[in-house]
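One protein chain omitted, others in place.
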Amino acid sequence: MKKIKIFGNLTDVFKTNEYVFKEEINTVSELKEKLVIQFPELASSKFLIVVNNEYINDKKIIESDAEIALLPPYSGG
Amino acid sequence: MKKIKIFGNLTDVFKTNEYVFKEEINTVSELKEKLVIQFPELASSKFLIVVNNEYINDKKIIESDAEIALLPPYSGG
Amino acid sequence: MKTIKIKNPFVDGPVSLGFIAESIQKHSSKTQIGGHSIFLGQVRNDKKEGKEVTAIEFTAYQEMAIQKLVQIREEIFVKYNLECMHVYHSLGKIKKGGICLFVFTSSKHRKPAIKACDEMVERIKKEIPIWGKEIYNDDTHTWKENIYE
Partner (left out) sequence: MKTIKIKNPFVDGPVSLGFIAESIQKHSSKTQIGGHSIFLGQVRNDKKEGKEVTAIEFTAYQEMAIQKLVQIREEIFVKYNLECMHVYHSLGKIKKGGICLFVFTSSKHRKPAIKACDEMVERIKKEIPIWGKEIYNDDTHTWKENIYE
């Protein structure tokens, strides 16, 4: 089980700003695949997945206690 | 007789900010020549002569009621 | 090397005028400064399809945002040899006309302060995880998109 922080327009898709993801995943690319199955709208959404505040390689293993966040394009200022 | 407005570092040369010029002159170039005779330091000073707030041609006649000013490089701000 | 204060750059609600005035005031004793550059972002009542923006609600991925802001601020501080730099961004709902971003740079001469302020504003918009939800007068919303020329 992983908690994923959701921001910006993606909160309209997930209807929450912290989504609990129950499936087993190891990498960012696996996470992406499974999220798109649950939320088909994500296929056409622009966003980055960051792990512990960093952009990481799609193939890198996500540690079990890592903080995951989905970040659509920024619009501060 | 003409009153000439003096600004910036030239006020240290003329010791005034309004210099009364008594000689007869017709053009800016004549004015320059005669001022340099009275104040030799002007030969090495950078300044513009403006007439009625405008830079005018050295050869143009200065009207009798015109406002004349000597402007060294600006240093506002 | 100058010390760079790590303060919380987030402000709940609009950046107040009193706060801006106080920030300027504090610099009058720093007599090595010759120029200050300030940018203020103000919530604009954009009009779209017959409705208009009445407020923007800002959220941030705060931990990441602060980490990035500190890093960018250090880069710009050193690049332009600044004397001072302050950055504040609003969170929560800011009504139209409210100030949501305050960037304040100071240096010996004018040019570094002006360039640093401009660059900081650009980098905040591009690199800091903050999002603006534009709320319309009919209670619908769209998500703000930043434009880069």
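As written, the chains take the letters A, B and C, and residue 1 is the first residue of each chain.
Convention: a contact is a pair of C-beta atoms (placed from the backbone, for glycine too) under 8 Å apart; a residue touches a chain by one contact, two chains touch by 3 or more.
None of these values were measured; they are calculated from a predicted model.
Visitor: Could you tell me which shown chains are touched by the chain that is not displayed?
Guide: Listed by label, the shown chains it touches are B, C.
Visitor: Which candidate, C:Glu57, C:Glu74 or C:Asp118, sits in contact with the chain we can't see?
Guide: Missing-chain contact among the listed residues: C:Asp118.
Visitor: For subunit B, which residues lie in contact with the unshown chain of the complex?
Guide: Touch set of subunit B with respect to the missing chain: 5, 7-9, 12, 17, 50, 53, 69, 71-77.
Visitor: Quickly run down the residues of subunit C that touch the omitted chain.
Guide: Touching the missing chain: residues 17-18, 20-21, 24-25, 27-45, 96-99, 106, 108-111, 113-114, 117-118, 121, 147, 149.
Criterion: only the chains that are shown with their structure count from here on.
Visitor: On a C-alpha centroid basis, what's the spacing between subunit B and subunit C, in Å?
Guide: 49
Visitor: Roughly how far is subunit A from subunit B, going centre to centre by Cα mean, in whole Å?
Guide: 73
Visitor: Mark out which residues of subunit A touch at least two other chains, giving numbers and ranges.
Guide: If we look for residues of subunit A contacting two or more partner chains, we find none.
Visitor: At least two other chains touched by the same residue of subunit C: list those residues.
Guide: Nothing qualifies.
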